[in-house]
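As you look at this complex, bear in mind that one protein chain is not there, while each of the others sits in place.
Chains: A, B and C, in written order; residue numbering restarts at 1 for each.
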Amino acid sequence: MSLLDVQNLSVTLHTPHGDLPAVADVSLSVGAEETLGIVGESGSGKTMLARSIMGLLPRARASASGSVKLKGVEMVGARASDLRRLWATEVAMIFQDPMTALNPVMRVGRQIDETLRVRLGLSRSAARARAIELLEMVGIPSPEKRYAAYPGQLSGGMRQRVVIAMALAASPSLILADEPTTGLDVTIQAQILNLLDELQARLHTSMILITHDLGVVATRTSHLAVMYAGRIVETGTTRDVFARHRMPYTRALLESSPRVSNPAHTRLTAIPGRPPNLLRLGEGCAFAPRCGFASERCHRERPELSVPDESSHAFACFNPLEVGR
Amino acid sequence: MSEMTRPATETETTEFTTPPSRSLGWLFWVCVGWLGLNVLGAIFASVLPLPDPLYQNYMAINASPSLHHLLGTDDLGRDIFSRIVFGSRVSIAVGVGSMIIGFGIGAPLGMLAAYRRGRLDAILTTAMYVFLAFPAIVAVIAVLSFWTPRALAKIILVIGLASVPLVYRVIRTATMAVATKDYVVAAKVQGATDRRILVRELLPNIAPVGISFLLVGIATVVTLEGALAFLGLSVNPPTPSWGNMINESRTVMSQNPWLVLFPSLAMCLFLLCLNFIGDRLRSHFDVTEVKL
Amino acid sequence: MLRYVRRRLAMLLGIVFVISVGSFYLIHLLPGDPAAVILGTGDTPANRALLYRQLGLNRPLVDQYFIWLGHILHGNFGISFISQTSVWSTIRAALPIDLELIVLSQILAFAIAIPLAMRSARKPDGILDRILGAGSFTLLSIPPFIVIVLLVLIVSIKLGVSNTGPSSYVSLGSDWVVNLESLSLPALTLAIGSFVIYYRVLRSDLIATLQEEFITVARSKGLTRRRIMWIHAFRPSSVALLGTAGVNIGGLLASGFVVEYLLAIPGLGYTLIAAINNSDYLLVQGIVLVVSVGVVVINFLFDFVVNLVDPRISRE
Partner (left out) sequence: MSDVLLSVRELTVSFPHGAHRVSAVAGVSFDVLRGETLGLVGESGCGKSTTGKALMRIVEPTGGSVSLEGVEITTASGRALRQLRTRMQMIFQDPISSLNPRRRVRDIVAEPLDCWKSATGSERDALVSTLLNQVGIDPVANGTRYAREFSGGQCQRISIARSLAMRPQLLICDEMVSALDVSVQAQILNLLEDLKAEYGLTLLFIAHDLAVVKNVSDRVAVMYLGTICEIGPADVLYETPAHPYTKFLLSAALEADPDAPQNREVLQGEPPSPLDPPSGCRFRTRCPLAQERCALEAPLAREVSAGHQVACHFPLARTT
């Protein structure tokens, strides 16, 4: 049995403009010590997916259907107190923006040992000792001193390390990392990603790594899911998705991003148009209006995510690309 | 030819980029109408077919509302409705007049300081903060109690000058928020003159802040004038003003509660409308900076 | 931090200096011969000579200021020629009443505003929030002097209580029960005015704070709603509340004056208005000076506390 099992999860956000299907019919699973990558552009629903897996979306503004099972425990529709029991100890989240994820008027040490004291019932001094240990583990120099620092006194990279320490505090079995390096410089990004790799191996946790950057997931995940307009449009092993992608959107995403290894002035293959408005999705495939391979059927009917052979490689397309280009 | 290489023109602009245009609502327009009525009444009070607000009709003392006296009469037999209409002149004159002074001096200085920065800003801001720390209300009471005899023009001048630092601060903060935006830099880069930038780029974007603060400011000043009149520090009786009407009626409150209620109601409605319009405009233009 | 305190202290001294110059100059706003106006009916040659010595009126203006400042710094606010008492002793008798009134009303205002704002912020646009929003908005538009007139009207007419109206004030030391009773109406009035402001400021700040990412982070730690509200949301929002309370002091004082005047409570406000009506200008001047400096110092303290509470403000 896998650690996390998501079946047909859909999330509707209630906005002033109308109901918005932020996540539609998503199924995925994460096994023990596995890393799943989720890739998509802004508005593809990847952040909403992460938050709805956690059950963090405010019920007044979002409604979820389907099933999210963590170690067999159903989380969709669970009572708030039951969810609270799972958070931090079973599933924790690393947030995108280290500038806003920390309480600016609370010392960082207190923000870490809060979890330990409130959730694990550690004494003040034991929590403090553990928090300093955690700070050291995430590579923060002179952790005793940093324990008493306010977030405003730390650099972006240091803050993200604190956010990671906070997520790891109660040794969860699953970590959801939502764009953990987006606001950081390349060299700091490399440090943080290596740190995550290292910690994951040491603590035997599973991870879902969410990003817009294909480079981040290429070498660090075993499985990959590509999202577009709230749906998973292609999923499989990372190698399969990169090398043998069948969905035109996946290819477009790969070819529109410039690469360091390409010579200068390489003409990029831009995707025409722009991501669809989720409030006004048509009948057919959401990518059809921007797709060079779209047929009449694509505009009329939505392709389901399906696996054509015995592999685990699934895609949602009526006119899939040939393999082995 | 070259058009061929361009990606398809995106036409569906309004799709999701337009914020929902919240309508101002019918209550907003009711408030505007009420304020308009008040202002018109104040301007044309002497032309309107109203009884003389100073005429003491001893035959009708403490009369209840009737057709003859719409809102009744006071303990000296004066027509309350007429006194309320004439009394609004003082409130409106002080409110509008002092804000003209406050904005006339504070707004240009605030804009200039925020746009130019540097030494001018440092000097002006320090000076204004010194005056801002000064409890303005105490200062106004102090000056008005010494600078006798009291007259409308003096009250307007004193309150107007006292409001300058506040206006300065609000406008400066609003301008600073706009002046750091890239489009202001972009205008500079295109070779626009400072004057053009101030008028074309900054002014339209701080106007909503300015207008809603102006309305709240008028409301505050009207309240202040009411309090001064109540304390006997505004225009001298028998000239009616809302504040001194409320004050004078206190002594006969238990016999004739209308006397307190009507001017209070007039004043509260006036303030409520001002505040409501200011508040609506603020949320309409998504202004958050205004704080009194 | 030290640098910050030094800079603020320098600013404070500057402001106090401006206030002293302003208060000093008030006398010269009087029409005609200030001595004649100040002395009023007590314009005897002996008094005139005394006043001239007290204020140095025959000296140049700058000298006059320093003579006057010298007296003030020695705690000598002069003798009122109208009431024949020392200005300072009059002020000292009235001051505690204002302080008590302010403290009482602020405790009341905070006690009502904080829980209500938290309730509102938990469900913005909920029923409670809408009712409180409309209610506080209406209250915001009713000037304090109207509030108190209406309150007195209701208390005296509706409840048929006879002994309202101008109450006889009893000091806290002599009988604290009667004292609190006599101050309950004015404190309530002042509290209403402050509550409206605090409620609105705290509510909107809490709503903004509750949308911050760090609140989601706190939720994801599995903390209870109560703990999140108090530890994670209220603390950052209390900065705005404290700042508002500091700025509010000036307006509060003015409302206090009106309330005292109306209920004949012998605080500074009542004394001030009485002094103005009696043309007791030296007393007016003294009160203006004391009140202004007091407000500025309280503001300074609030600012200082806000700075201690909020690590976001850089202290260079």
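Going forward, a contact is a pair of C-beta atoms (placed from the backbone, for glycine too) under 8 Å apart; a residue touches a chain by one contact, two chains touch by 3 or more.
Everything numeric here is computed off the predicted structure, so don't read it as measured data.
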item: Contact with the hidden chain (one of A:P104, A:P275 or A:P320); value: A:P275
item: Of A:S123, A:S171 or A:N262, the one touching the omitted chain in the full complex; value: A:N262
item: Contact partner of the left-out chain, one of B:A192, B:I211, B:V252 or B:L269; value: B:A192
item: Missing-chain contacts mapped onto subunit B; value: 2-3, 5-11, 13-14, 17-19, 181-183, 185-193, 196, 200-201, 204-205
item: Contacts of subunit A with the absent chain, listed as residue ranges; value: 41-42, 155, 157-158, 185-191, 194, 212-216, 218-219, 238-239, 242-243, 252-254, 256-272, 274-275, 290
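Going forward, only the chains that are shown with their structure count from here on.
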item: Top chain pair, ranked by how many C-beta pairs fall in contact; value: B-C
item: Chain centre separation (subunit A, subunit B; CA means) in Å; value: 51
item: Subunit B-subunit C separation of Cα centroids, rounded to whole Å; value: 23
item: Complex contact set, residues of subunit C against subunit B; value: 11, 14-15, 18-19, 22-23, 26-27, 29-31, 137-138, 140-146, 149-150, 152-153, 156-157, 244, 249-251, 253-255, 257-258, 261-262, 272-273, 276-277, 281, 284-285, 288, 291-292, 295-296, 299
item: Contacting residues of subunit B [partner subunit C, same complex]; value: 126, 129-131, 133-139, 141-143, 145-149, 219, 223-224, 226-227, 230-233, 243, 246, 250, 253-254, 257, 260, 264, 267-268, 271-272, 274-276, 279, 291
item: Touch list for subunit A against partner subunit C, complex; value: 51, 54, 56, 60, 80, 83-89, 92-93, 95, 97, 100-106, 114-115, 118-119, 150, 152-153, 163, 166
